[in-house]
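With one protein chain withheld, the remaining protein chains of the complex are depicted in position.
Right, chain A next:
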Amino acid sequence: MMDASIAANGRQRIGRKADGRHSPSPLPWLMPLILVLGVFYLYPLLDVFRFAFTNVSLLGTDEVYTLQTIVTTLSKPELLQILWVTLVFTASSVVAQQFFGLFIALIVLHSEKRRLFGSTIVRTTALVAWVVPGIAGGIIWKMLFNEAPFGGLNSLLRLIGVPAVQWLSDPHMVMWSVVISNVWRGTAFSMVVMYAASKAIDPVLYEAAEVDGANPWQRLIYITLPQLRTAILVNMILITIQTLNTFDAIISLTGGGPGRATEVLSLYTFNVVFRNYDLAAGAVLSILMLTISLGLALVYARFLPRGEPS
């Protein structure tokens, strides 16, 4: 540290020489990253595109280049059902996680300001749910949704005198059960992002609003929400992609059933590849997944304020 401060004093003198020096290439420093991502990410990714034009299976090696896989995979009648399930699951999860995340963040902030008891406990509990591995989360919720008397939710309902719900066996109910479990695991992320972003809002804005006589509701609508715009959009991109890729939490909770009621695109892709051994069709579905995430990200990105350094 001492060397550094001494040298800092002499910086102005020699600084020009240091700046004018030919700047070395960052390539050696980036090489490990490029190698790892290239070999284990980019190369397989490019191969997905190649596979889509073949009829390759998980077992055989006889590859023929053909457009047939793309046509048959995309025209399968079940695909529409799968996409609909994926849409319902993703949209409800994202909206609920964004809404509750913001709501809890604001309540926690308010409670901190008023020095209410328990806001830290609530924040930490939500975060603990977030750390639970997806596969374990699915198993935990399966126990909660269990329709036997020891099921954790029906027990709770019985306590307050509400009749039992068929959480996982009713095809209309099961989607909401999956969404609830996903919201349980995912809300903490939105909460943290919203909390940090709300804390960063300039307090002067609120003081000015108070002088003008704005009520809490008006402060929320005219100050908090507009100020959070960027954070909300970025958060939406992140949680949409996370939700779209959700796979482990569903495979261990419902396995996609009953019937196909909760078979989302990622689970369907998995089944096509590793149950039907149809690698080529899986590649087509993978590309479809990729296109959907990229498309959604671009749509959200259009709403981002422009020209902001980030």
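Definition applied: a residue touches a chain if its C-beta (ideal position, glycine included) is under 8 Å from a C-beta of that chain, and two chains touch if they have at least 3 such contacts; residues count from 1.
Simple rule for what comes next: contacts and distances are computed from a predicted model.
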item: Chain not displayed: protein name in its UniProt record ("Carbohydrate ABC transporter membrane protein 2 (CUT1 family)", "NAD-dependent epimerase/dehydratase domain-containing protein", "HMC operon ORF 6 protein" or "Branched-chain amino acid ABC-type transport system permease component"); value: "Carbohydrate ABC transporter membrane protein 2 (CUT1 family)"
item: Contact with the hidden chain (one of A:I82, A:L102, A:V179 or A:V273); value: A:V273
item: Contact partner of the left-out chain, one of A:I82, A:L102 or A:I140; value: A:I140
item: Hidden partner interface residues of chain A, rising order; value: 3-8, 10-11, 14-15, 18, 23-26, 28-30, 32-33, 36-37, 39-41, 43-45, 47-48, 51, 58, 103-104, 107-108, 110-111, 114, 116, 118-119, 121-122, 124-129, 131-136, 139-144, 146, 148-152, 154-156, 158, 184, 188-189, 192-193, 195-197, 200, 216, 231, 234-235, 238, 241, 244-245, 247-248, 251-252, 266, 269-270, 273-274, 279, 282-283, 286-287, 289-290, 293-294, 297, 310
